[in-house]
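Removed from the display is one protein chain of the complex; every other protein chain stays in position.
Let's look at subunit A:
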């Protein structure tokens, strides 16, 4: 039984844009799956359908033996809490400390009243500090999150996602706003989480050089359809042109 199983999912936005057109994917436990494709090919929509930030128009997604596309209310929130997510723009809470941001990953298991008062369990606080240590930001716990650099903010976001004890980590272009060396550092943290903590990662990426370094498997989307599925080393010149168009030239970051 795969960890995640998407059956023929389609997504049409209210404005008529068809972002996904019948996609089938299976994701096994422990994979580092990278999704590639042009801007607007449906990569972000696919990730947001997995944790139901967007509802699918048709098809179904089964995650961890439950049909997440059919869940509502508390049960949906519980399912979401087992799926971490990081974003291109980091999406940290402004004007709050790094520690508060990381602790917000534990909201799903904290009673509403306690969370409004900022009362997290001692266990969660220790865990938050431990995860900050893993992403190398233990010194910054009481610094305001918006005072950190882009790469540091993304690492805070990773720690926040880890607070959820996720089975899957969704990463929506996690390095698209970062410079090349910071990109590698963030990607290395994702790899570490994947290999050492055994968290399955599904990641949208733009740069093929990053894909070849970090992915264990690649899928490619084009205009909302799955056009490639395979090992990262198998993406040759021909496939590259199919995915990105005839005129595309590969740019690499090192």
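The working rule: a contact is a pair of C-beta atoms (placed from the backbone, for glycine too) under 8 Å apart; a residue touches a chain by one contact, two chains touch by 3 or more; residues count from 1.
What we mean here is this: contacts and distances are computed from a predicted model.
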item: Name under which UniProt lists the unshown chain, selected from "RNA polymerase sigma-70 factor (ECF subfamily)", "Phosphonate ABC transporter, permease protein PhnE", "sulfate adenylyltransferase" or "succinate dehydrogenase"; value: "Phosphonate ABC transporter, permease protein PhnE"
item: Residue among A:57, A:115 or A:191 that touches the chain left out of view; value: A:115
item: Contact with the hidden chain (one of A:8, A:77 or A:188); value: A:77
item: Residue of A:70, A:93, A:138 or A:248 touching the missing chain in the full complex; value: A:93
item: Residue among A:38, A:107, A:129 or A:176 that touches the chain left out of view; value: A:107
item: Option from A:9, A:49, A:62 or A:85 whose C-beta touches the chain left out; value: A:85
item: In subunit A, positions touching the absent partner; value: 51, 53, 77-85, 87, 89-96, 104-105, 107-108, 110, 112, 115-116, 157, 160-161, 163-164, 170
